[in-house]
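Here the complex is missing a single protein chain, while all its other protein chains stay put.
Coming up: chain A.
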């Protein structure tokens, strides 16, 4: 009874609101919540929202590309952007001392998240720089005795590109293939290790298909064969439990803006016991133990530290929430549409990254149809090119299915309503696009598309 009166009050409040909101079609989430009978969401939440953006913006479902700042992180950063603006390397005055204290506090926060010692954390400008330092730095330091590196075909572009540039310098690189599930074959890894291998680099969670590699097992293999193990953990840090000692990781890349921290900052973990030597890429005043010269950006690292601390506290809660929403999204889509394939191993999988291929529908046209939802069909780094993603090609996806893939990202701030809206629109547009597709018609008539001989014009 109370719920219904609350709902009517909320509906009246929204209808009474002036101007642009009443004209906008059901793009706005606020309007949508009132249209449907409220399920679990209490309607008064959204109805008492203050006078907000008069321009409605799309729902954000692309957390693998970047994440919004957590308010707690921004709160930690602001004093260092306004009042405490000293250079942390100034040793002679209070401005320097307080900045340095903040920087060291942040270092401790990052270290504590991954089970490391603060002296093993070096701040960088992001995971790309960290990956460059790890791959090129280790390879070049040991170049007199070791000339071989191993990585996988599904790594991030910055790792693959670093390896390519090392090949031009005379190194030898093995790019391990992955199984259909997206996971590497451990036996192949063992077979690939040579006496002159210096580094193995395998990412923890893939940014396009969300697959989790068997990091602990890889660490075990590498440590027994005396090879350094680097992992690009940009998508995994703060989301799944990681411990550099339990998993025998020697180097790890961390990205700030994937864990609700600021953009432009990251960190690299470099093991001290036993010591991993790295040739510095950036020369200068010797900051960060000589491994990465340059003034450490205090507000950004404070943000990174705060993001890591929040992530450590919220990891379990976030994982539960994201898993629940991911299950909801996948179940609803798979139950309402035939011929939908989820790319990547369903078991060794981070729930917040769901990559689905909708057969007989072109991925770009589906993305454009879903204009109220911010989605992507692959990584942001490669979104400019028209080629299908190399990750999907590596897991053996058919050419046509690779073109039809969409990546749904669910994060800490994603709501159930956003997921429901996305699912509804997705189902609607996939059905509509399939109606228009002659290939779909042929499939409905029972024709096997692979048996067709397309004529030349």
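Rule of thumb we're sticking to: a residue touches a chain if its C-beta (ideal position, glycine included) is under 8 Å from a C-beta of that chain, and two chains touch if they have at least 3 such contacts; residues count from 1.
The rule is short, and it goes like this: contacts and distances are computed from a predicted model.
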Hidden chain of the complex, named as in its UniProt record, picked from "L-lactate dehydrogenase", "LYR motif-containing protein 4 isoform X5", "GPI-anchored mannoprotein" or "Proteasome subunit beta": "LYR motif-containing protein 4 isoform X5"
Among A:72, A:89 or A:348, which residue is in contact with the omitted chain in the full complex? A:72
Can you list where chain A touches the absent chain? 29-30, 45-46, 48-50, 52-53, 60, 68, 71-72, 74-75, 317, 412-415
